[in-house]
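In this view, the complex is presented without one of its protein chains, the others remaining in place.
Entry: chain A
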Amino acid sequence: MQSLSFFSLIPFLTLLVSFVVASTAPAADYHEQLNLKPLPQNSLLASFNFRSNTSLPEFEAHNFRFFPRSLGQILQHAGTRELHLRFSLGRWDAETWGARPWDGTKEGGTGVELWAWLEAESDGEADHKWLTLTNALSGLFCASLNFIDSTRTIRPVMSFRPEGDHPNTTMANMHLLHGVLPREVVCTENLTPFLKLLPCKGKAGVSSLLDGHKLFDASWQSMAIDVKPVCQAGEECVLQIEQTIDMVLDIERSKRPRANTLQTTSSLAHPPSHELKCNTTKPYHADDTCFPTDSLNAQEWTLNQIFGKPMLGNCPLTDPKTPPVCIQAPHSRDVFTSMGVEELKEPGNENQRCYLLPSNDEEFHLALPFMPRDGDRPKTDADEFVQPATPLLYAERSLTGHGQEHGGVQAILTNPSPDAEVEFVYMESLPWFMRIYLHTLKARISHRTGSDAGQTLRDDDDVVKEIYYRPFLDRQRGTQLEIRMKIPPGSTVFMAYDFEKTILRYTEYPPDANRGFDVAAAVITILPSNSTSTAGAAAAAGGKTARMSNLRTTGMLLNLPTPDFSMPYNVIIFTSTCIALAFGGLYNILVRRFVGRDEGPEVSLVKLRKRLQEGVQKFKERVQERLGAVGKGAKKVDGKSD
């Protein structure tokens, strides 16, 4: 009875809330959506997207609506017009998983990445505001963003464009600053403040699925916050905040019960042999050898299993007409949901299904059952998941060379497309202690197709179109390198340059100096293929250009030579002794007079030695005398005994 009355209240409450929202602020709204996309090799991409906004005049009047007040006040205080913040972990396996979600625009390099457009009159003022912003965000997100100092901040020229709609008057005074913390370990303490910014705060709606244990156990995850002004024709401009979490879950791994994940490390490192999935076709396969299989079992999971908790109904603040959960899988894939859920199939999109939840607080369940690969109606991979799209560009980057003195960086960039060339900006933000030599930068190209297919690499000056380089200054700023390149279809470019490793002051090394220093990921911005104008011209034009896509390489671990941390005192003492010896020796020679060995006044030390020698001589004589006397006495005694 009680439950009945409660449920009967829910629609009323929702109605009330939506009425209040609708009546007071037509511009303010809130959307949330979870997109599930099964990927090959037993992986699942889950994309959470939360979007809310408030109109700009109301924002200026401190009426924040769904816009998080804590963040809003920081933005106002630091004069931030557009903000992008990323927390990322892991590596997107482009070879298997294909193109990135959101075209890579909602992801960052490993660690924390922040870039923002600040409104300031001068560079100095922009730096000051940037300092304010990073320190405030550091407190808000429990991340070491305050360590983004001048050595980690750059001002990209070609790579980033404002995504929002800015009036031309502010565009002139906007400064783009970009900072990365590649070493920052993204963890639960960053998720909690992230969820707190949401109107439903993780208590209801799709955000109720988010759990630190699962999110940070993912093979790859990226949390993003984007704040930008959006103006649509005929409507009031709004300030939009978009929060995104993308994660790739290993289904087998996430299905393990919570207790199992907390097992001791030894049992995790050595699972029982019967649980290993081996490729039995390998000739060396035996009881004690195993080659892991690529194609694992067919996918079988429920929402509860992989996120560790159920989804607690709708967030009451969302637009009830937007389906909160969508899945991107072929329509031949069986999907079961809880009762009362309405399935929507878009007519244009064969592979998309969305689910509209009933307006009550019931838990939402979603299950993808096991689809047998044999039997009456055998299913194939094509029924399991949509074949991922090929990305526009593959990129990997690695360190070359050995020793702790010189090194090199090599980036391998492949254009997989058979017919379209790809133009992009490759940007690196390197620490100052990586002393790069730009004159050693070389781009070599190899074609997979065409007349010289498979031939050895050859130098090509035509690949690199434009370079923007701002060299490092010791302890003041890092290197900024932006290279605009164009790769012809079906070709691979090997770009390499040399650098030198610096020895630092011993206080500048982190506590575990021999682990090495993290170098931030290179950011690759693929320019829209239809834009023929140069990047500079496009940037100058400002405003919205055609959609760009991004990708990022992995970070690098740079080993620097280390001094001996245990002996500052010893070094100070040894060096000082060496200098004192040299100085003292020369000083003695310069200021003292020469005399013959037997001339001049006797030095007290010589006198003392003489006196000592005399004393010793006397003592010897005395002892000898005594001994002589005793010897005589003894002889006498002997004589007596005889």
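One rule holds for everything that comes next: contacts are C-beta pairs under 8 Å (C-beta built on N, C-alpha and C of every residue); 3 or more make two chains touch, one makes a residue touch a chain; residues count from 1.
One rule holds for everything that comes next: contacts and distances are computed from a predicted model.
Enquirer: Unshown chain, UniProt name, "DNA-directed RNA polymerase subunit", "GPI transamidase subunit PIG-U", "3'-5'-exoribonuclease" or "GCS light chain"?
Expert: "GPI transamidase subunit PIG-U"
Enquirer: Of A:Q232, A:T289 or A:T507, which one is in contact with the hidden chain?
Expert: Of these options, the touching residue for the absent chain is A:T507.
Enquirer: Just name the one of A:F336, A:F370 or A:F574 that touches the chain not displayed here.
Expert: A:F574
Enquirer: Just name the one of A:A233, A:A389 or A:I589 that touches the chain not displayed here.
Expert: In the complete complex, the chain left out is touched by residue A:I589.
Enquirer: Identify the residue among A:G375, A:G403 or A:P511 that touches the chain left out of the display.
Expert: Reading the full complex, the residue touching the unseen chain is A:G403.
Enquirer: In terms of residues, what is the contact footprint of the unshown chain on chain A?
Expert: The missing chain touches chain A at positions 402-406, 432, 435, 437-439, 469-475, 500, 502-507, 561-564, 567-568, 571-572, 574-575, 578-579, 581-583, 585-597, 600-601, 603.
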